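Missing here: one protein chain of the complex. Every other protein chain is in place.
Take a look at chain A:
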Amino acid sequence: MLLKLESRGEISRSMLYATPLIAVVLTLITGFFLFVFLLDPSKNASAFDALYTFFVDPVIASGGIAELLVKATPIILCAIGLSMGFRANVWNIGAEGQFVIGAITGTIVVLAFYDVESVFILPMMMVAGTLGGMAWAAIPAFLRTRFNTNEILVSLMLTYVAVLVLSWAVHGPMIDPDGFNFPQTRLFHDSALLPIIWEGTRLHLGAALMLLVVLAAWLIISRHLIGFQIRVIGMAPKAASYAGFKEKKLIWLTLLVSGGLAGFAGILEAAGPAEQLVPTFPQGYGFTAIIVAFLGRLHPVGIFMAGLLMALTYLGGENAQIMLGMPKSVTGVFQGMLLFYLLATDVLIRYRVRIGSAVAKSANA
């Protein structure tokens, strides 16, 4: 038996936006069966209860929305930056590393001004974090534009370097002098912590900044010359060179923007929920952001929605661990299923599957 994919020709626009929803529904259905098999009988919960615990409980809990936004902020910021590059066929896979480096460079500012109380500290941290992420992304940009190396490999490998740099920093130069030699930095002092914008929750200023970034990205990608250039070079590279757009410039730009936003997200995370750096600081947000960027169709608003959904899988996973005794990897399974179904439905709206030997050969054979 032979499976063949045949192009469907025109792609329906409504299907293009419907596929993420279909993917979500399929994930839920599969998740249901997963729970049927995984649930510990002694817990006395049905698969419906499990889905409820996973997807509904986190939101309706008190402060659930705030928690969701806190979780989603770094993911969405990274995904927005990545989407700019992805649209221009620049594949930065290393947002995780840029996130970590941004957190480190931002934290250097915190530690340098540890005894200073000033409103300028937070802005300085943000600038330092952004610059750190940019610098880390500049490495693949330079290698790609100068030596034509593959930015996917370079940016990915630099992620592991970044995690080791973090480990070295919190064991060595940035270690908390009063921390009984635990590998961690000092807790950030008040001037270096993001103000809470919703009393009684952990919702911090970073979420509001994230919203601004989403809106700005939307404006830039749809109406600014830079966004136009990014879209043209992604959709029709020859048309971009015809119009005189400079490919190298755009490679630099998209890598710096995505690195910068990842670094920015990194210092927001450090100055928000984390309050210090520890070796386990990276949570995989930079990788999750790749899924989010595609789930959101590389569109800022779509990314915002997808980011919230992905944050929900994190919270739901934690909930399932606590309430149902599920393994932690359930979160990863759900995220993987989501991406898998999205890619599958994407293929199926572009192609139809034919089975068997009576397959029409290509017309020009």
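The working rule: a residue touches a chain if its C-beta (ideal position, glycine included) is under 8 Å from a C-beta of that chain, and two chains touch if they have at least 3 such contacts; residues count from 1.
Assume contacts and distances are computed from a predicted model.
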- Name the absent chain as its UniProt record does, using one of the following: "Nucleoside ABC transporter ATP-binding protein", "Sigma-70 family RNA polymerase sigma factor", "Transcriptional regulatory protein BasR" or "Lipoprotein". "Nucleoside ABC transporter ATP-binding protein"
- Quick one: which of A:Lys4, A:Arg202, A:Arg231 or A:Arg350 touches the chain that's been left out? A:Arg231
- Task: Can you work out which residue in A:Pro41, A:Pro177, A:Gly200 or A:Gly244 touches the chain that's missing from view?
- Result: A:Gly244
- For chain A, which residues touch the unseen chain? 10, 223-226, 228, 231-232, 235-236, 238-239, 241-246, 360-365
